[in-house]
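Here the complex is missing one protein chain, while the rest keep their positions.
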Amino acid sequence: MNTHVSHSRVVVRYQETDQMGVAWHGNYIEWFEVARTDWLREQGMSYLSLEKSGMFLPVLRVECHYLQSCYYDDVLDIETRLLDYNGLRLVFSYEVRREGEHRLLAHGESEHVFSRPDLRPLRLKVNAPALHLLLLGESVTEESGH
Amino acid sequence: MNTHVSHSRVVVRYQETDQMGVAWHGNYIEWFEVARTDWLREQGMSYLSLEKSGMFLPVLRVECHYLQSCYYDDVLDIETRLLDYNGLRLVFSYEVRREGEHRLLAHGESEHVFSRPDLRPLRLKVNAPALHLLLLGESVTEESGH
Amino acid sequence: MNTHVSHSRVVVRYQETDQMGVAWHGNYIEWFEVARTDWLREQGMSYLSLEKSGMFLPVLRVECHYLQSCYYDDVLDIETRLLDYNGLRLVFSYEVRREGEHRLLAHGESEHVFSRPDLRPLRLKVNAPALHLLLLGESVTEESGH
Partner (left out) sequence: MNTHVSHSRVVVRYQETDQMGVAWHGNYIEWFEVARTDWLREQGMSYLSLEKSGMFLPVLRVECHYLQSCYYDDVLDIETRLLDYNGLRLVFSYEVRREGEHRLLAHGESEHVFSRPDLRPLRLKVNAPALHLLLLGESVTEESGH
């Protein structure tokens, strides 16, 4: 498995607060998406380029667990990992902390499948072997040397 | 000019509040869009169908004036009119009140131009004459009788 | 357990679509909140009144499973149930369908705990016994007759 860990910096926007005085819980789903995009980009996969090449990454499942609130103007660190990849489905995990703090504010997961524009699943091993190896964490160069 | 007036009912969602305890000001822009869709639908123009037929209605300008706050769970009435149509550009006006109240909470405008999918402007008189007459407020049936 | 089932009608807004041409996945979390508010209101608990009386219902966990996409202008039916209540925590379940259709588009859950304004948990049995009985599905009148 690709063990890359990415860190995304998100500043809580005023619009993202609610009348409870905290960041509204649904925003974390949006931040996970920002973080996932960063993880992919750091691994050489611009999601923009993926879509332009006809590959989409729709969400099959998302969940978030809320431990502590966060607030307007908080600077958040979203730590993102690839938790699972079975050749078809990917699961990402996310941990939300205030920048520079150890305490976990929230954590979550999202599950995806690479798809064609019509949202039919796409087997990466066949359709995008380099990407397949990258997600498996196997060096593309070594593999292509066989 | 088409003088149709539509009334859209919007209930303020919890997500739409901010930590000032009121509905966040940017949401009115979203509500205007909901209201505009209703106005068009009531005039026989489903925006969904328009897009499927290759006609888009991008926004050139939007503005909103805020007189009074509104709050979570408020039931709002958005009153929508076509303010101007010159064969190319449309201007809609919006008035926001609490349902059953006279006091104006906010009002605004949005300006649009009918466009092709690539966002180049589209002359309705030539490309969609029935729609052109409808926006002018001239009876399509009468006109087509000539 | 209170077995009430509520049905909420949500029309997908243009703002809620994304460039994949479907309703963006995070919006379901917002719709769940709308649906939960309806469930509570139909059971005589206006969330607005709850907050005014110093009781909040923060989210501990939310999840959503996506089976089929939904689209701009789709009229959705969100079916909401109380799945669990143990005197402290509540779990709601949500099922999303197009109005009048049987096919499930998405389903999810959210977990909550009644809290004071400072977000410390609140024991309903002690602090709001009528509400406690209502969530248990026991008739308040009968109970108060003992």
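Which chain is which? They are A, B and C, in the order written, and residues in each are numbered from 1.
Going forward, a residue touches a chain if its C-beta (ideal position, glycine included) is under 8 Å from a C-beta of that chain, and two chains touch if they have at least 3 such contacts.
Everything quoted here is computed from the prediction, not taken from an experiment.
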Which of B:58, B:87, B:121 or B:137 contacts the chain that the document leaves out: B:58
Residue numbers in chain B that touch the chain omitted from display: 19-20, 22, 25-26, 29-30, 33, 51, 56, 58-66, 69, 119
Residues of chain A (touch criterion as defined above) contacting the omitted chain: 11, 13-15, 30, 33-34, 37, 46-48, 72-73
Residues of chain C in contact with the chain not shown: 14-15, 17-19, 21-22, 24, 26, 72
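The working rule: only the chains that are shown with their structure count from here on.
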Busiest interface, counted in C-beta pairs: A-C
Far-end chain from chain B, centres as C-alpha averages: A
Core chain by centroid distance, with centroids computed from Cα atoms only: C
Intercentroid distance (Cα basis), chain C paired with chain B, Å: 31
Centre-of-Cα separation between chain B and chain A, whole angstrom: 36
Chain A-chain C separation of Cα centroids, rounded to whole Å: 27
Contacts with two or more other chains, residues of chain B listed in rising order: 14-15, 72
